[in-house]
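Have a look at the structure below before the remarks.
Missing here is one protein chain; the remaining ones are kept as they sit in the complex.
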Amino acid sequence: MADKVGSVLVIGGGIGGIQTSLDLVESGLKVYLLERTHSIGGVMAQLDKTFPTNDCAMCTISPKLVECGQNLNIEIITNAELGSVAGKAGNFEVEIVKHARYIDDAKCTGCGVCAKSCPIDAIDEYNYGLCERRATYIRYPQAVPRAFGIDKDKCIGCGLCESLCLRDAVIYGDKEQVKKINVGSIILSTGFESFDPALKQDYGYGEYPNVVSSFEFERILSASGPYKGHIFRASDAKMPEKIAWIQCVGSRDRGVERPFCSSVCCTYAVKQAIIAKEHIREGLDTTIFYMDMRTYGKGFEQYFNRAKNEHGVRFVCSRIHTVDPGSDGNLKLVFSDDDGQLREEEFDMLVLSVGFKPTKNVEEFANRLGIKLNEYGFCKTSTFSPIETSRAGVYVAGAAQEPKDIPATVMEASGAAACAEALLAEAKGSQIVKKEYPPEKDVSGLKPRIGVFVCKCGINIAGVVDVPAVTEYAATLPDVAYAEYNLYTCSQDTQVRIKEIIEEKQLNRVIVASCTPRTHEPLFQDTIRLAGLNKYLFEMANVRDQCSWVHASNPEAATEKAKELIRMAVGRAAFLEPLHTIPMSVIRRALVIGGGVAGMNASLSLANQGFEVELVEHEPELGGNIRHIHFTLEGDKPQEYLNSLIEQVQAHKLISVHLESQVKKVSGHVGHFESEVRSKKLEVRKIEHGVVIVATGGVESKPIEYLYGKDDRVITQRELEEHLANSQSTIRNPHSVVMIQCVGSRNEERPYCSRICCTQAVKNALKLKEQNPDTQIYILYRDMRTYGFREEYYYQARKAGVIFIRYDEQAKPVVSNNGRLKVEVKDPILGADVVLQPDMVVLSVAIDSHLENENLAPLLKVTLDASKFFLEAHMKLRPVDFGSDGMFLCGLAHSPKLIEESIAQAQAAAGRAATILNKERVEAGGVVSCVEEKKCVACLTCIRMCPYDVPFINKAGVAEIEAVKCHGCGICASECPAKAIQLLHYRDPQVVAKVDAMFG
Amino acid sequence: MTEHFEPEIVAFCCHYCAYGAADLAGSMRLNYPANVKIVKLPCTGKVDIIYLLKAFEDGADGAYVAGCLEGNCHFIDGNIKAKRRVARAKKLLDEIGIGGERLEMFNMSASMGPRFAEVAREMTERVRGLGPSPLRK
Partner (left out) sequence: MIIAEQKPIQEIKAMIAGYQKVLIVGCDTCVTICMAGGRKEVGIIASCLRMALQIDRKKPQLIEDCIQRQCEWEFVDTLKDKVDGVDAILSSACGVGVQALAERFPNKPVYPALNTTFMGMPNEHGLWVENCRGCGNCGLGRFGGICPIARCSKGLLNGPCGGSQNGKCEVSKEMDCGWQLIYGRLKTLNQLDQLEDILLPKDWSTDRDKGQRKMFRGDVYYEQTV
């Protein structure tokens, strides 16, 4: 067999493909990133904002685009398709068909002269045809690679662009090329396409101009969209006063052969309604017509509630049958109101929340790749291997597998990277080339020459702040040698420009006034490094998140504040000094906390990549929650899976399991943590490790209502499942059962949705029906959240005669016991009280965070959210990372989720952890405290005040702080009574200069 | 004078929580007065008492320190240390005649964007009520 190849083919350059590529290269595998269109970015690059934080999609994806574009080990192959695939896992021979672009992307600078001169208009697909582009075009301003292409279907061959291009990049005679590569693994992140709403003829899409699809509406909302962020309706360019959304267009609809739920539309509709209201300050009525609000993800329910209660978005539970034309271009809807009465209402504009469908020609693609699809045309996977396709060595991430949101896609992307890394463990590093930075310029002794780059961020900043005036002002500040503004300072072409300007203007300090350093500082720091400047010679002014976005109602004050913020940055920048880091070796061992499905999968994934794992479980046996799960909707056998998982974990020579043990102390830092694990017998074991993965799980909450604990006939879903799985149980065969959903979830105490309970109820209902089709089952629910392909089972349950009764949170069911159990509930459709007398009441109870989280969070110095689940670094793009380097999370420790989701997340955490463990060294130092020995009086203050016991009195009798150990908090520096300690990059003059500059 | 008085307020925010909360306030488009300008530090434990005094000396009408929730400091207890320094600085400001109420310590997590906006409003209102710093009169 041929040797394994240390490279991976990633198909699809959306956010999933980008994340998996970045993880793979960090872990030592070369990536070929294949993209069908001219540029990477996928659907996320077309979105305006992302839920539930309303972060600007472009702002969050843009640094990743640039990172991909800049990475030497990611070869982006655009305008290309998969040809043939031969070979097998570890060594595939792949043919890539690269279609002609007619512009050489290596030569093109993206200057845009070609497109400006192009006389031909064509439909702009990036904006879903809402506007036009030229035949010579770039997909979107921030596109990576930053290169134009020619639409040959439209091109008339006039030769204008060819004659104008100074780089001779236009190649009219460009031909299709076939490229052959060998890769060890293939990862699919081909995403989805949106349902064509024209197929749903009753909604008038394509017939009435003011009916748009939700994807089009996303572009309408976008500052870089067809209307520059202003909401207009197509018929008369009027700003709408009333917009309605219709949910489930092309989802949950057997009539159009899309029986599954698209999972994300409810939350994106909520988002669009909120954002639309923000856009139209004059007042906008928004109504969402839905079947079930499926805001099941982390933080989504709270988002939905905010939309309802704070933003005043109206939600109407009604399936719209037809859309009729109203007066003056309006649309007329007939719906049943909350009281069950039919009502007619007109709206200025209608947004159809369209669902997902598989990509075009998916069957043919699957054939070429030799993988199986499921009945809906999505990539087939299984519950316990959610990332593996039917062909070994081929993995899938994101919506190619099932409709899903960005965080789930990003998780699977990291998980897929972990799978490929395990497969190709021995080939890691074999095809990697290292990034070379030019030698660093010595700026010592030079007078500061500061360059200021002010970002318009489309209209995010420029719409509020007078950017040209601010730039002009910046140019007048002391030491500022150059100032300019950019449409998007973060775009790849601006990075090139910054580099050129640093050279040209001899800059030795750079300031970017744009968004937050929390997301964008590394990007700009890398840029100045490429220009030979130390990365600490960079400073940011946050004129978006902390200015234009929060002072939109007062543009003058915002402009003044932006000037002040830049003045402060300039004041500080003059005092910046270059800093250097120290390479520090990595302990290539992971500490995994929690031995449930998530913890075991994370451990196995890392161990299979060749890393040692210390797995700590506080209970006497491995397994966690899955020990109570006996069957799944898909017919899997969880207990068999669990046994095999435990067997693999215990047999793996790189995994040490510590049962009945708890982590008691964690110190150290990324690459080198030192922890103490205490066993039940109080034995303390010291473990050195490079990363931590938190997989502490969650717990089924104990209900305090509906007679639970007072009447044996009231049990939880999990208890029912135990009975159903136990052939000895006496209550396996009830005559009638009432299930109550959202017990303890979606209320004041637990404002979140517990995500799994609807699926669990349907599962148990179907099991009861399977055992005895005559069992009467009533499920009292608020919204059935059987998202994705689980919708099919909801349908089957209804077909099997399970009766679903919706109840309102304000009128919860009442369970009483007069000898017989009695359940009373108000059916909003009938408008009448329904009285049921079941044998058994089953409660779908909330999932609580693990109590252990509150002990662990301070040990790890990580944050919990309001519900005591661990808080990830970023909801969208860093779903398994903690804010602190080297720490990751997965499973129910993060939020309630299904088994397959826990497994995918565990693999993701392993994938992310591997990006560290794979390195021999991480760089330490930089922002650390430093003692000026001459001033030190050995007063011991630093030693007493340091939270990490780092400083000590050395042989010379003065305090010493080891850079590798210093966390860089600066507490010692602020306590030292002799002012002998300074925190580098935050030296007193650097901080004080910033304060001083605020006041001119 | 007081009617049109726009106070200048410095907020010393820790990188992990308060600065994140400020960014979140931005993401959530929560409006708050433009009077507050942030100086980012790795931890409020880095807030030297001299920075607080310098801010007032430079002409600040108000200042505050915003760190992680107590018990959740990324650096264990930097925020507690900051709290003590703020208490001393308040006393000094009282002694000087500027008034300790112009300075405050707040705690918030990175997920508390609305709280950040609320604090910005609260401090702006408070300082506006107090009038310009005696140093600026």
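For clarity, chains are labelled A and B in written order, and residue numbers in each chain start from 1.
The rule we apply is simple: a contact is a pair of C-beta atoms (placed from the backbone, for glycine too) under 8 Å apart; a residue touches a chain by one contact, two chains touch by 3 or more.
Computed from a predicted model, the values in this text were never measured in an experiment.
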item	value
Given A:830, A:937 or A:956, the one touching the chain that is not displayed	A:937
Of B:56, B:75 or B:106, the one touching the omitted chain in the full complex	B:56
Options B:24, B:98 or B:119, residue touching the unrepresented chain	B:98
Positions on subunit B where the hidden chain makes contact	49-50, 53-54, 56-57, 92, 95-98, 134-135
Absent chain, residues of subunit A that touch it	935, 937, 939-941, 944-945, 976-979
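Following the convention adopted for this analysis, only the chains that are shown with their structure count from here on.
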item	value
Where subunit A and subunit B are represented by their mean Cα positions, the distance between them in whole Å	32
Sites on subunit A touched by subunit B in the complex	53-56, 278, 516-518, 542, 544-547, 549-554, 557-558, 560-561, 564-565, 568, 857-858, 861, 863-866, 871, 883-884, 927, 945, 947-948, 967-971, 973-975, 983, 986, 988, 991-992, 994-996, 998-999
Subunit B residues within the subunit A interface of the complex	6, 8, 10, 15-17, 19-20, 22-34, 37-43, 45-51, 54-55, 58-60, 68, 71-78, 81, 85, 109-111, 117
